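A single protein chain has been removed from this complex, and every other one stays in its place.
As written, the chain order gives the labels A, B and C, with residue 1 at the start of each chain.
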Amino acid sequence: MTTDLATRPHPHHTAGTPTAPPRPVRVGILGAGEQSTAHLLPALLRLPDARITVLADPVTARRDRLAERLGVPVRLNNVAEVVASGQVDCIVAACPPQAHEQIAAAAIEAGVPVFVEKPPAVSTAALTELAAAAGTAGVLTGVGMNFRWAAPIHRLRQELTDPPHGTSSMISVRHVASKPTASMWDLPLWRTFLLAQAIHPIDLLLTLAGSPVVDIQPACRLAGSGIWLGLQLQHANDAISTLVCGNQAPRFEHRVEVTTTAGITATLNDLAELNIAGVNADHTGPGQRGTSSRWRPSPLDVGYDRTGFGGELAAFCAAVATGNQFTPSLADLVPTYRIMDQLCPTGGTR
Amino acid sequence: MTTDLATRPHPHHTAGTPTAPPRPVRVGILGAGEQSTAHLLPALLRLPDARITVLADPVTARRDRLAERLGVPVRLNNVAEVVASGQVDCIVAACPPQAHEQIAAAAIEAGVPVFVEKPPAVSTAALTELAAAAGTAGVLTGVGMNFRWAAPIHRLRQELTDPPHGTSSMISVRHVASKPTASMWDLPLWRTFLLAQAIHPIDLLLTLAGSPVVDIQPACRLAGSGIWLGLQLQHANDAISTLVCGNQAPRFEHRVEVTTTAGITATLNDLAELNIAGVNADHTGPGQRGTSSRWRPSPLDVGYDRTGFGGELAAFCAAVATGNQFTPSLADLVPTYRIMDQLCPTGGTR
Amino acid sequence: MTTDLATRPHPHHTAGTPTAPPRPVRVGILGAGEQSTAHLLPALLRLPDARITVLADPVTARRDRLAERLGVPVRLNNVAEVVASGQVDCIVAACPPQAHEQIAAAAIEAGVPVFVEKPPAVSTAALTELAAAAGTAGVLTGVGMNFRWAAPIHRLRQELTDPPHGTSSMISVRHVASKPTASMWDLPLWRTFLLAQAIHPIDLLLTLAGSPVVDIQPACRLAGSGIWLGLQLQHANDAISTLVCGNQAPRFEHRVEVTTTAGITATLNDLAELNIAGVNADHTGPGQRGTSSRWRPSPLDVGYDRTGFGGELAAFCAAVATGNQFTPSLADLVPTYRIMDQLCPTGGTR
Partner (left out) sequence: MTTDLATRPHPHHTAGTPTAPPRPVRVGILGAGEQSTAHLLPALLRLPDARITVLADPVTARRDRLAERLGVPVRLNNVAEVVASGQVDCIVAACPPQAHEQIAAAAIEAGVPVFVEKPPAVSTAALTELAAAAGTAGVLTGVGMNFRWAAPIHRLRQELTDPPHGTSSMISVRHVASKPTASMWDLPLWRTFLLAQAIHPIDLLLTLAGSPVVDIQPACRLAGSGIWLGLQLQHANDAISTLVCGNQAPRFEHRVEVTTTAGITATLNDLAELNIAGVNADHTGPGQRGTSSRWRPSPLDVGYDRTGFGGELAAFCAAVATGNQFTPSLADLVPTYRIMDQLCPTGGTR
C-alpha cells in the first residue's frame, strides 16, 4: 500500500518527457502537534517518493525540535510563508478546523494541492465554499479520513464488491471512544464531538453504502459531558445503515459490519480481525456451516497501512504527482457534514 | 442453573406440611417435533425435580418413538386429553402459534400452569386476550424466550446492574440468520419472520433496556425472500436501543452490546464470548487501557444453560412448585408484539 | 453425528432377515455418579436407536432417583445382575478404574459388549490382560476417550488428511486443568493425575500422530499437590509431538495444534475455535497472507457432539448393532498406558 508514485506526466511541473519519473513530491507540513508527530509525519517518511521539505508552525520551539529530529530543512511560521517559499509541491495540514479553513483557502488561491486532516472546516457553509473555490480553481484537495483508507476496510470492501456477492443490505458501524468529553476549538461540546469523533463513522457509513440517503433517523443524547447517539440511514438502493457512537467507552472500540443480499456477512473488529462468512460454496455447504474466512495482521505489523494514514498520504502524493483525483476531496465531505447538521441532542439533558 | 426446586408449599397440591419437599413437578409435553426433541425435552430431563409424565402429539408415530426412547409413560393426542388425564402439574408446548393459542386457552380454563414456546400467538389481539384470561383466572403462564434466560446474557446483566456501573445508554442487538425464507404457519413471509426470528431480539432489547419505549424508528425491507430490518428505539430513561436483523446470513450470528453512562462496554458474541471493559479501576488506569474481563464457556460445556432452554424450564417448573411468578408470562410479551405491529416493509420490493 | 444405527444384521440377536432394522440397542448403565449423570446418560438419551433399559449402582438411593427421573425401568446393583438380567445388549460403565477392570472382565466372560469410561484400568498389566481376554472371546470393547470423538477434532483431522495437505510434522497438545490435586481411587496423586487427566492428551497425541513412537523425552514435576509435565515424542514418520500438561491452571484449557509438511497450520482452541491456514491457494497467494479458514460452533450449540460423548456412544451402539469394530478398544489403549509408565516426577520435589 506504500504506493510508488506513478510515472505519468506531472501537471504541476514542467516535466521533461512523459516517461520520465517524477521528482519526489515535496511536502510542506503545517502543524507540529500530536497528530503530525504521531501519525502523519511517520507515515510520510515511509513513502519512497515523497520528501518533507518544509515544516511550519507558529509555535517555533516544538516546530524546531521536530524539524531537527526528522531532518526537515526549512522551518516557517504559516501557510503564506509556505506558499511563498517555492519549496513545496503540496501542503499537508494538521491543525484546528478554523486553521484548516484558512490554510485550504490560501492554498487554493495559490494553486497548491492541499490535504487537511479532519475536520476540514467548522461548518457546512465554510466547507461548501472552500469546495466550490477548489472546483473553480481546479486545485487538488484532500481530507484526512483515514478509515476510508485503512487496509482492512479496503480489504473488506474489495471482498464484498465482487459481482456474486450481491449488494450491501445492512451496514453497521460502532465507534465508541473515551473522548472528547470537553469543548475544543472554541466550539460547544456537542459540535466538538461531531467534528472530532462522529465525523469518522458517518463518513464511513456513506462511503460503504455508496448510495444516496433518503431518510435519516437520529437519536442523540447529551448528559453532562456524556454523549451517545444512534443513527439509522435509509439509502436509495434499499440499504439500511446504522451507527452507534459515543464518548463513554473506556477506550476506542471500532467495528464495521456488512450483510449483503447474496448472503454474505463481514465483520471487522478494531481494524484487526476480519471475518467473512458465506462468500462461496466453501462456507455454505452442509459441511461448512460455521466456517468463515478470517484475516489477521502479521504479529510484526507496523506502520500505517492498517490505520489508513499511510494509504491516504501515499494516494494523495500520487495524485499530486500524476494530476489524478483523490478521494475524499473537500467536496466529498459535504454529504457527511449535512448529516451532522441534522444531529441534535434531543434528550439526555434532564 | 439447573435450579433445584424450592421447598415452599406447593399451591397446586394439597401439600402435607410447609417443610415437606415438593413431589417432582409432573410435566405434560405437547408437541413431539424438532423443538421438543432438540431443546425442550433434553433440558427438562436434566432437572432433578421435574418428571415428564405425558407426551401428546396428534402425529402418533413420532410421538410414540420419542416417548419410548425417553421412557415417557403416558401418550395422548391433544391438550384436552392432557388436562383431563390428571397426570400433569403443568403443560409445556412447542407447536405452531395457532396451536399455542388453543393450548394456552385450554390450560388457562382448566387452571393448569402452561408454558408455550415462542411465538405464543399469531396476533397481538389473541395474545392480549389470553393474557387477560390468565390474569383473571390466576393461572401461571410462561413463554419460551430462551435468550432472556441464556446464562451469558444473565451474566452480562448481572455485571452491569451493580450500582457503580451507571445505567445502560446504548443497547445493540444483532440477530441475523439464514431463515425463515419461506412462509410458515399459513402466515405471510414477513409475519413469519417476525414471529419466528425478530421476536427474539425485540424482546431482548426491551428486557435489557428496562424502560418504556417513547419513540420507534423502524427501517424494514422485503425483497423476494430476503428480509432485513433496522430498528432504533428511544426509551424513557434516555437509553437508545438498536437492532439489526435479517434472514440473509449464511448462519445464525448473534451479538448483544451495551454501553453504560459510567463508561462500561459489554459485548457478548454468539452466546460464547463476553468481554466487559471499564468495569473498575483495573480497566481504566493508565496501565490498563485495552484490558477487559473476558468470559468463555468451558471446553466441555454441554447442556442447555448457555442457550437458556435449561434456565427457563427450571425456573418455570420452580414457579409451578412454589406458586411464584415466572417471567416472561403471556402478558410480558405484549409490548414485544406491539413493537412488531409497527414493523412493515417499506422498501426492498422494487 | 447422532448416527442412526445401520441396518445390517445384528450379530448378537437372532435377527429375522438381513434387511430388517435392528431393534433399538438396549444399554445397561453401571454407575449413577457425576460422569453418568452429566455426560453419558444425556448423550445416550439423544440417540434415536438406543434405549437405556437398566441402571445399576450399589448406592441405591442415587440410582433410584436417577432412574426415576429418566424413566429407566430396571434397577440393579452390579455387573453380575446386569449380565444375568437378559435386558441389555451392551454395558456402559462409568466407575472407578478398579471397578472398570471387574466390569470389563465380567462382560467379556459373558460375551456382552462393554464400554468403560477412562481410565479403563489401573495398570498396564491389567489392561493388557483384559484386552487379551476380549480378543480371545471376540467381545466388542470400547473406552471412553471422548476427545478422539469430539466433532471439532474430527473436523481438524478430516481437513488435514486430504492428500494435498502433506503429513503432520508437528503436533502439540496443551491440556491444563485445576485438578486432580488430591489422591483418588486409592492411588498416589501422581498416578491419579496420569489416569484422570494426562491419559487424555497422551492418547490424543498418539491418535493424531498415527505413527509409532521411536523416542520419548519426558520432563515431569510433582511439588506438593502441584503437577506439571512436558512430553516430547519422536515418531517413526519423523513427526514430533509435544505435550504440556498440569493441574495448576485456574480452569481446564485445551489446545490442539498441527503443522504439516505441506505448509498447513491448524489450531483448535478449547474445542470451540478451529483455524486452518494455508490449506489452499486462497490462503497462500500474495493477497491472502494472514487469512485462515475459521470454524465456530453455532451460538445455539447444545448436546454432546462437540465434546465427543455423543459421538463415541453413537459409534459404540452402532458397533453393537452391526458387529463392526469400535475404536478405541481396550487394546487400543495399551500404547497410551505404556507412555504413562515412562512418566515419573524427576524434579519438583525439592
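One rule holds for everything that comes next: a residue touches a chain if its C-beta (ideal position, glycine included) is under 8 Å from a C-beta of that chain, and two chains touch if they have at least 3 such contacts.
Only a predicted model underlies this, so the values are computations on that prediction, with no experimental measurement involved.
Undergrad: If I consider the whole complex, including the chain that's not displayed, which of C:74, C:110 or C:240 touches that chain?
TA: Within the whole complex, the residue contacting the unshown chain is C:240.
Undergrad: Quick one: which of C:265, C:298 or C:327 touches the chain that's been left out?
TA: Of the candidates C:265, C:298 or C:327, C:265 is in touch with the missing chain.
Undergrad: Could you tell which one of C:95, C:208 or C:229 touches the chain left off the display?
TA: Once the missing chain is taken into account, the touching residue is C:229.
Undergrad: Taking the full complex into account, find the residue in A:32, A:171 or A:271 that is in contact with the omitted chain.
TA: That would be A:271, which touches the missing chain.
Undergrad: Mind pulling the subunit B residues that touch the left-out chain?
TA: Within subunit B, the residues that touch the unshown chain are 275, 282, 289-298.
Undergrad: Under the stated touch rule, tell me which residues of subunit C contact the chain that is not displayed.
TA: The missing chain touches subunit C at positions 169-170, 172, 174, 176, 178, 215, 217, 219, 221, 223, 226, 228-230, 232, 234, 238, 240, 242, 244, 246, 248-251, 253, 257, 259-265, 277-278, 283-284, 289-290, 347-348, 350.
Undergrad: Contact with the hidden chain only, please: which subunit A residues?
TA: 24, 38-39, 42, 45-46, 48, 50-52, 65, 68-73, 251-254, 270-272, 296-304, 306-307, 309
By our rule, only the chains that are shown with their structure count from here on.
Undergrad: Regarding the subunit A and subunit B pair, does the interface count as same (over half of residue numbers shared) or different (under half shared)?
TA: Counting shared over all numbers used gives more than one half: same.
Undergrad: Where the centres are mean C-alpha positions, what is the separation of subunit B from subunit C, in Å?
TA: Whole-Å distance between the two chain centres: 35.
Undergrad: Can you give the whole-Å distance between the Cα centres of subunit A and subunit C?
TA: Between these chains, centre-to-centre, one finds 54 Å.
Undergrad: Need the CA-centroid distance for the pair subunit A / subunit B, whole Å please.
TA: 43
Undergrad: Spell out, as numbers or ranges, the residues of subunit C touching 2 or more other chains.
TA: Within subunit C, the residues that touch at least two other chains are 296-298.
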